[in-house]
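Data block below; observations after.
A protein chain is absent from this complex, but the other protein chains hold their places.
For subunit A:
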Amino acid sequence: MPVINVEELTDLDKAKMEVTQLKTEVKLERAKVSKCCEEISEYIQSGADEDPLVKGIPEEKNPFKEKGGCVIC
């Protein structure tokens, strides 16, 4: 499959490509935004409490902690 050289396409070619693409996109089934917001915020809220960058990492569990200092076992 040859690489399509976009620089070689005429304005007419580009316009035809655009219309063809828009005809595909106009048919998309779109879900209600309220339902999508629900799903996104549920996903985030169920994970945020365990998200290390949100809740912080205890020093002994941090694989990147700076070296040095004494540890009393």
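We adopt the following convention: a residue touches a chain if its C-beta (ideal position, glycine included) is under 8 Å from a C-beta of that chain, and two chains touch if they have at least 3 such contacts; residues count from 1.
In this text, contacts and distances are computed from a predicted model.
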UniProt protein name of the chain not shown, from "IBH1-like N-terminal domain-containing protein", "Coatomer subunit zeta", "Guanine nucleotide-binding protein G(I)/G(S)/G(T) subunit beta-3a" or "Histone chaperone asf1b-B": "Guanine nucleotide-binding protein G(I)/G(S)/G(T) subunit beta-3a"
Positions on subunit A where the hidden chain makes contact: 1-7, 11-12, 14-19, 21-26, 28, 30-41, 43-48, 50-54, 57, 62-66
